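Shown here: the complex without one of its protein chains, the others still in place.
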């Protein structure tokens, strides 16, 4: 039996009548006080999603069992708010990693960054400024599979709940992605689905766009195609070169990535098919 | 007993444990299916707000009575989605009124505009283009009270649920506002609370701002101080004169006003003290 | 010899040293006062662009000849600010056309809309509200070439400088486009280059984007590929259906189209390759 505390309950299941009633009944009978509640029904997929914050004295295992018995088909997640164990992968650009390390150092990220891993060496000094382990896992002379095996060994030793790709510029194999299904978050340097692939700012410049953007998304087996968590844009003009656009883009990228991580780490994001439901 | 249909239930009351449970129980026992649900607790004021959309066969009066009995302290609103009866007040600028008349003509506004009233004559031709009654209620030679009495007589004959001030440039007396409490929506030509009062674009120009905005809000007895429903902004530059800023501002104003009306007419807005809660 | 007035001079030519000096010398020697001036060099294409507003007494033909003699390779445009002759093409959606007609009626569009033409009949009533000629040029039973021949005959009779495609949902042939090269402006219902082609809001919904946009661009022979003039975006959420997204999109579309037209009609837009240079 825990002390009075706050909990987060997440439930998703096929939609049917009375779901909210049955769930809130169980909470009410245990004298738990709902302080925040969101529901959404994806009518295309007839699927129900609910996130509740509640307060009170509560035995988590008992409550979880009772809810599961009442809703056998549901996926139930029940936990206290807590910092997530995270490993950050990056390559050579400092802006996203640096921003995360700063937020981490000042408690703004609901995460514990356990290590920074890169396929290159440059960012080691940045990780060390913040006293974090840095691993250089070079891909030189290795096949993609060999490199990922090496990568996985290092990652796995930290038992992260989430991998954050903070401008990690290598493509992950479906096999690797499957190991961290729905737990890899990437920042893509464009307003997806525009400019999929490499050199998006060069593409954006060539196309003469007046706005550029950035997209944070879950990584799935299809490159750049996973569910979108957050997007933002910034206006540009003909006076901007491709490299000016890239610089403007970096400011959007780091803010969008941080926003997405906040949403995910606060348990505010559900994935429904290829779309996200965000209870903000 | 109605046919299968969709209803909107809005409840606000002092917060306590079990509110969602008790409300959804009543809906469940009547075999009503909740298709959308939002709750929010204003923790400062310890007040609970809920908006549910549900479908099913339902006697509205019986359901309302049962809910009221279960929650004696609650304010309960229960209705089918429907077009609101509206009177629009304007003065001489055409952009907001024209935008509303266009949306109205093409069914984009969940409202029936019953009449357009102005203290000036210019906008009569615009109302007539859309075959709407236009009343010119001049204030010339009248005291504020006399003018409002005349205005009220015209307004009242249309029994509107909402008054929309689409750039109506006269100040309403507290007495008039009280008659339509929380049912008058104004578009303010600035990003409130900046540039309260007259000539906001001249003020904005003089201050050299880089962004201008517009604010749609409920009108209460304190000028420009009522609860804010929607705001938006647009960037400006040193190359913009005060009149360029006003022109840019007009585009923001009409979009913000239309957005606010959509939210209000779809029953998505609650007022809590001087703040709005918006279930979008 | 004209009276004191304001003129707009636009020059584009291969870049070389001394261009600004030589141009402003000619203006200075004629005692013309530059009140606004913008230059830009597209360094990739080594091309120079300049737009000057100047005031003074001026024989346009003489000045044009003198400038052309000084800069034989330049394209020189010299004119007074004036309302452009425009024909609007639309299909069945009212929001962009209605917005243009309102701005036109109140002098906010630096254009004279001479006629509205549609491949369908619905928008006739809207054009008539604003006392503008409406032509229904049906494509029924006609080949694309036959329809365009019919269309061209109607359009041509109004001798427009610009064609505005205000949600005209048919594809124009390269032949038609060539006749109005760089003088056809289209509003595209997406943030190009995302969601090229049909049903962009359905695509956007399916992709689960968090932002939707609109793009105004010149039409060239490649569908949706012409130089972009203006873009804007609006945030959306999982609660938005595809049709909600379309509705939100309409508000962006009409504002973006109006902004693009203002820029073009005020002679602020140059095309350089597939990009636009905008002196705002």
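A, B and C label the chains in the order they appear, each numbered from 1.
The rule we apply is simple: a contact is a pair of C-beta atoms (placed from the backbone, for glycine too) under 8 Å apart; a residue touches a chain by one contact, two chains touch by 3 or more.
In this text, all values refer to a predicted model and were calculated from it rather than measured experimentally.
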item: Visible contact partners (per top-of-document touch definition) of the missing chain; value: A, B, C
item: Residue among C:36, C:81, C:174 or C:273 touching the omitted chain; value: C:36
item: Which residue of B:68, B:92, B:182 or B:232 touches the chain not shown here; value: B:232
item: Those residues of chain B which, in the complete complex, touch the missing chain; value: 40, 42, 191-195, 206-211, 213, 227-233, 237-239, 272, 274-278
item: Interface residues of chain C (partner: the chain not displayed); value: 17-18, 20-21, 24-25, 27-28, 31-41, 43, 235
item: Residues of chain A in contact with the chain not shown; value: 94-95, 98-99, 102, 105-106, 108, 126, 129-130, 237, 239, 247, 251, 255, 258-259, 280
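Everything below uses one rule, namely that only the chains that are shown with their structure count from here on.
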item: Classification of the chain B:chain C interface as same or different, half of numbers criterion; value: same
item: Relative orientation of copies chain A and chain B, as a Cα rotation angle in degrees, nearest 5; value: 180
item: Intercentroid distance (Cα basis), chain C paired with chain A, Å; value: 41
item: Whole-Å gap between the CA centroids of chain B and chain C; value: 35
